[in-house]
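Reading through the structure tokens given below for one structure.
A selection of the complex's chains, in situ.
Letters are used for the chains, namely A and B, taken in the order the chains are written, and counting of residues starts over at 1 for each.
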Amino acid sequence: MSDLTTQVRAFAEERDWQQFHTPKNLAMALAGEVGELLAEFQWLTPEQASAVMEDTEAAARVRAEIGDVMIYLTRLADVLGIDLVEAALTKLDEVAVRYPVHQVKGSAAKR
Amino acid sequence: MSDLTTQVRAFAEERDWQQFHTPKNLAMALAGEVGELLAEFQWLTPEQASAVMEDTEAAARVRAEIGDVMIYLTRLADVLGIDLVEAALTKLDEVAVRYPVHQVKGSAAKR
């Protein structure tokens, strides 16, 4: 993970793209890539979507879109000085408190 | 990273939420969280956005939103059987070939 952060940073610096990689721009780029990821699933039935990785071509596209999303999320976190995994683990602890197992089990009320 | 994947999976399984965590639903949830992240930056000038982590309250909100995005991205990748870091590194290799340093240095033509 830290290796990925370093490689994405080097990729940007070699191309002198730090000037474009502001938090605002990177958040937009992240949203754009998530939009492309959505497009892979939008016309599929739930069943088709769940089986998407069995189709070689679709699987390759989904993997590439997931990769793009992760690249921009890693870059955005790096520019903001946020540790991505730590931020996720901290948030997970918070939502675990907010949604106690015995209250939400099997319910989609919130998620 | 693999620890995060395991913890997010356990979080979902304890709550019996696998039934909701289909690729299609998770892609939508990911997009929803990215929308909340965008909302943190949308009215800021580029300068304000770049300094967002210096404001304690805004920094906490941004860290929490980044955490949420990472949680859903991790969960989606897990459900699809995709290694997040590997997918990003593979894609980074591809874009490095597509955007050679000498051709794109300092240009926003593509990114």
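Here is the rule we use: contacts are C-beta pairs under 8 Å (C-beta built on N, C-alpha and C of every residue); 3 or more make two chains touch, one makes a residue touch a chain.
Source: prediction; values computed, not measured.
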| item | value |
| --- | --- |
| Subunit number of the complete homomer, 2 shown here | 4 |
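Assume only the chains that are shown with their structure count from here on.
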| item | value |
| --- | --- |
| Inter-chain centre distance, chain A versus chain B - centres from mean C-alpha coordinates, in Å | 3 |
| Footprint of chain B on chain A - complex, ascending | 1, 3-4, 7-8, 11, 14-17, 19-20, 22-24, 27-31, 34-35, 37-38, 40-41, 44, 46, 49-50, 52-53, 62-64, 66-71, 73-74, 76-77, 80-82, 84-85, 87-92, 94-96, 99, 101, 104-106, 108, 111 |
